[in-house]
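Here's the structure we're looking at; comments come further down.
Of the protein chains in this complex, all but one are displayed in their positions.
First chain written, first letter: the chains are A and B, and each begins at residue 1.
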Amino acid sequence: MSLWEYANPVKFIRTTDKVLPWVWTLAGLCLVTGLVWGFFFTPNDFRQGSTVKIIYIHVPSALMAINAWLMMLVASLIWIVRRHHVSALAARAAAPVGAVMTVIALATGAFWGQPMWGTWWAWDPRLTSFLILFLFYLGYMALWEAIENDDTAADLTSILCLVGSVFAILSRYAVNFWNQGLHQGATLSLDKEENISDVFWFPLLVCMAGFVLLFIALVFLRTQTEIRARRTRALLSREGQA
Amino acid sequence: MIPDLGKYAFAVLSSYGVTIVLLVVIVLASLRRARKVRVALDEIENRRGD
């Protein structure tokens, strides 16, 4: 039993069909619990007031915005090296979800920044690199849509993903160099002393789990869809030839 | 019911609102496309089965 068995589309669909209801339920549970807990039952921060409640969506969505790209990078590498179609399609399936996460992170950041920093938007390193990340998502999705041949599209987008990752990291450092920002440093650190207090930490943890699970559920579902869409196209073209 | 959000009510509520709307949109869009593609594929496979 190896992980590569899931490269078989039929097996992938069968297994994910079994797993999906659980993931959906868990994701929904975590999200509802985390958000309700965060929204109704957490104290306000003494400096930031009630805006601290935004953290329960801002941080998880930002986390997933980056992790989605990482997942696409890994999937692209697997496609390039081992040429499993499911992998390429999973990367394709993840892109829109990642883009939405990026938008959520940017939007909640703007709503947070408005009262805290007195501005909706600042050309701060973190904000700017997220905007650039969003542009990468857009380009990646547009390239997938534009190319008709599935294999060519998978090849080209995975190379774009690799090159894009390098440039995304470069941009991150360039932007850092360009402007020192308003954004505070990392919210979460392993160092217990520097971490935020437990009152905020536990609901945040639940929310992060919820976002991760939701992402997994969406990617599974969308990958299934892509597999089916691909098969439909293949069958149609075969009928056309017959 | 809604806790006292003080003067930041707008920021907090709109953040939650935007997030929930966006999440619901992506979930619904995914589900809808999944259903559509599944129906299309079933149709073709049935046609081939005949």
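Keep this in mind: contacts are C-beta pairs under 8 Å (C-beta built on N, C-alpha and C of every residue); 3 or more make two chains touch, one makes a residue touch a chain.
In the analysis below, contacts and distances are computed from a predicted model.
**Q** Choose one: "Spore germination protein KC", "Tripartite tricarboxylate transporter permease", "NADH-ubiquinone oxidoreductase chain L (EC)" or "Heme exporter protein B". The correct choice is the protein name in UniProt for the chain not shown.
**A** Options "Spore germination protein KC", "Tripartite tricarboxylate transporter permease", "NADH-ubiquinone oxidoreductase chain L (EC)" or "Heme exporter protein B" narrow down to "Heme exporter protein B" for the missing chain.
**Q** Quick check: which displayed chains does the absent chain contact?
**A** So, spelled out: the chain left out of view touches A.
**Q** Looking at the full complex, which residue from A:A142, A:V199 or A:A234 touches the chain that isn't shown here?
**A** Of all options in A:A142, A:V199 or A:A234, contact with the hidden chain holds for A:A142.
**Q** Among A:I13, A:C30, A:A65 or A:V175, single out the residue that touches the unshown chain.
**A** Result: among the candidates, A:V175 touches the missing chain.
**Q** At which residues does subunit A meet the chain that is not included here?
**A** Residues of subunit A in touch with the missing chain: 132, 135-136, 138-139, 142-143, 146-147, 152, 155-156, 159-160, 162-164, 167, 170-171, 173-175, 177-178.
Quick note on the criterion: only the chains that are shown with their structure count from here on.
**Q** Hey, how far is the Cα centre of subunit A from the one of subunit B, in Å?
**A** 15
**Q** Help me check something: in the complex, which residues belonging to subunit A touch subunit B?
**A** That would be residues 31, 35, 39-40, 44, 49-51, 53-54, 57-58, 61, 96-97, 100, 103-104, 107-108, 111-112, 114-115, 214, 218, 221-222, 224-225, 228-229, 231-232, 235-236, 239 of subunit A.
**Q** Quick check: in the complex, which residue numbers of subunit B touch subunit A?
**A** Going by the criterion above, the answer is residues 3-9, 11-12, 14-16, 18-19, 22-23, 25-27, 30-31, 33-34, 37-38, 40-41, 44-45, 48.
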